[in-house]
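Taken from a larger complex, these chains appear in their original positions, while the remainder are omitted.
Chain nomenclature is as follows: A and B, assigned in order of appearance, with residue numbering initiated at 1 for each chain independently.
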Amino acid sequence: MAITIDLNADLGEGFGRWSLTDDEALLAVVTSANVACGFHAGDPSTMRRVCAGAVAAGVRIGAQVSYRDLAGFGRRSMEVPPDELADEITYQIGALDAFARAEGDRVRYVKPHGALYNRAVHDQEQAAAVVEAVHRFDPALPILGLPGSLLLQRAAERGLTAVPEAFADRAYTRDGTLVSRRQPGAVHDDPQVVLGQAIQIACQRTVTASSGETVAVDARSLCLHGDTPGAARLARVVRDALEAAGVEIVSFA
Amino acid sequence: MAITIDLNADLGEGFGRWSLTDDEALLAVVTSANVACGFHAGDPSTMRRVCAGAVAAGVRIGAQVSYRDLAGFGRRSMEVPPDELADEITYQIGALDAFARAEGDRVRYVKPHGALYNRAVHDQEQAAAVVEAVHRFDPALPILGLPGSLLLQRAAERGLTAVPEAFADRAYTRDGTLVSRRQPGAVHDDPQVVLGQAIQIACQRTVTASSGETVAVDARSLCLHGDTPGAARLARVVRDALEAAGVEIVSFA
């Protein structure tokens, strides 16, 4: 049986006059596109273009849902009451789904963005709110998130498909969690290390922690970053290396 | 065969802490609810509540789409490029549809709001953009608008159902158009005049112009205003008067 993995990246993270992600290049690499839905980024025309490109490229469309925070790019954690948060997420999924359907497909999964992603790792109420919104929209939609997060636990408990992801360019602790970005060495700069970690995650389902131990990492998808200079090129190289290692790149959704 | 007419009103026109329309009272009167979708009013939680109330009351849910203009309540005409406008409308319909579906129904029609409503009367490009967005979302969705407007003409040409509406509380010219709000007497203050005009529109398909002539008015729906003091009560009285006159109140959608 072939080893398979999904590649996901954030796309459509511009807004109006501003662009950020190289959507065209990323669509040629990933199998799952986390499309910004207007709350942290993503104007309607960009959403349409990314959906059209994703359908043309056979890439799955996911709703990258966020706090309502354009000024902070969704990176500022917010105390949103759970009901309100669920409604804000429903709104975003619905908006994206209209573009996906207009292009002949539909939203295939949901992934929280930025501060909401991080908060749903440990915040019971907000994790439950995300799950509730997805369940309400379509109980068949998977949620993509961090292995071990409350978000994926709640999703599984509610009967949703919980899809864990790993990072090729982030350092891991011996506990299998990510080294905080505030620590030195949290992000791998060396492309060879990134490639090696990608292949190790896909083929051995492990990473080498920064402390040296080999640690199990359960991941059905690899998250590639798309908003840094050279990101799209690195993503291409990672995909090529995975395929050269015999890994089949297929979406989970 | 019974005389029938639809009653529509704008609902859910609050935003966060602010409320405007008496949604509960209006849902007991109208058959079609024009629900604000977040661009001129309408936060996600209000959208959910109004959709839930509409489904419970058997009221049809329509997407009241607008320019992106919270500060101006969608009343400031904007030069939005047609493609961009179509995308902004698609976004709004999709967002509302998610709430309608979560409550077991779906968006049943589309009505432009405020400045977009007025502009789509005479602006070829913007009228076509609204029609394009609706067609793209679902070619079976009717568009509700002003009789004789370019919007309804384009809708019909594109194969959409064009639903003309009339106003019980607005004065009409001998041409069958609305007296401009800048003119004195543009809005009927006297409830008896409003009731009389409502019945005349429903039963005789005419209005009495401010100049005295009887003028034909083609309308499948009566628009009731919901954002003025006493609006919900007046709407109730109009409905009662119509029913007393033997008119059956049924949605077009």
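Keep this in mind: a contact is a pair of C-beta atoms (placed from the backbone, for glycine too) under 8 Å apart; a residue touches a chain by one contact, two chains touch by 3 or more.
Predicted model only: the values in this text are computed from it and were never measured.
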Total identical subunits in the assembly as filed, 2 in place: 4
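Operating definition for what follows: only the chains that are shown with their structure count from here on.
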Turn needed to bring chain A onto chain B - CA fit, degrees, nearest 5: 180
Rounded Å distance between chain A and chain B, as computed from the means of their C-alpha atoms: 40
Residues of chain B touching chain A in the complex: 38, 43-45, 47-48, 83-84, 87-88, 90-99, 101-102, 136-137
